[in-house]
Structures are given as C-alpha cells and as structure tokens.
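The following block contains the structure, expressed as structure tokens.
Of the protein chains in this complex, all but one are displayed in their positions.
Showing chain A:
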Amino acid sequence: MATFQLEFVSPEKLLLSRPVEMAVIPAAEGEMGILPGHAPMIVALRGGVISVRENGQETEKLFVAAGFAEITPGRVTILAEEATPVAQLSRADAEARIAACEKALAEAQDAAPEKREAAMARLLSARAMLEAAQAA
C-alpha cells in the first residue's frame, strides 16, 4: 500500500520519522484521517490521540496536548509540544492537570477573552488526556 512520510517532532527532539499508511490526527475542527496524496494543509491540533497505521495495523497511539500539523501530498509533519504514548498516560496525572486547568480558568474569568479561551483550550486538552488514559 502507498505510504507517506510521517514526521513527529517536539522542541526537544525528533520523535518519529518513518513512512506510514495512514494517520488520524485531532485537528482543531474535528478528527482528520490522512492518507497519502492528501491536499496540502496546515492545521492546528487540539488535545487528543494521534494514531498511526502501518501494514494494515494500528501501530502507534500517541497523546498530544496541542500542536500543529503540516500536510503535503508526500509528507505529514506534526509539531507537538509534548507527546506521550497512550499506554504511558496515567489517570492521576490527567486529573491533576484538569484540576490545575480549572483553577487557571477560574482565575482567568475576568481576564481578556483571548486569555480565557486559551485557558479553556488547555482544560479541554487535559480532559482529552483523561479520556485517552481511561481508554488505554
């Protein structure tokens, strides 16, 4: 089956770079499945799970908190600030993060709308982390 190059980078290192058949990414406006030859796009990611298919099987599941993806017909580049394999997520961590985000959101209540939105996005991302941890 046709493949495309998937590159997964965090600021600290290159996490993954290899040809895959399909990747599903949590784009800001809904999940997106990407096959080789996809139209060029740049998308923002929300918190969620990226799954990768190779040789007809799902081989990797990674949780990202936020990031960006650049899609071209032959290559997909994902810029994520942090990525954790789903199996390594822990519920306690996710719950702690939700609590921290809820507090931040409460504090941002009177702040500028952009700030509130950013806090909200972080909270949603933390909730997605909990969901992923529970599913694993």
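Here is the rule we go by: a contact is a pair of C-beta atoms (placed from the backbone, for glycine too) under 8 Å apart; a residue touches a chain by one contact, two chains touch by 3 or more; residues count from 1.
Rule of thumb we're sticking to: contacts and distances are computed from a predicted model.
Visitor: Which name from "Probable glycine dehydrogenase (decarboxylating) subunit 2", "Peptide ABC transporter permease", "Chemotaxis protein CheA" or "ATP synthase gamma chain" does UniProt give the chain that's left off?
Guide: "ATP synthase gamma chain"
Visitor: Which one touches the absent chain: A:Leu14, A:Ala92 or A:Ala106?
Guide: Spelled out, the listed residue whose C-beta touches the missing chain is A:Leu14.
Visitor: Please output the residues of chain A touching the missing chain, sorted low to high.
Guide: Given the touch definition above, chain A has residues 5, 7, 9-14, 27-29, 39-44, 68, 70, 72-75, 77, 79, 81 touching the missing chain.
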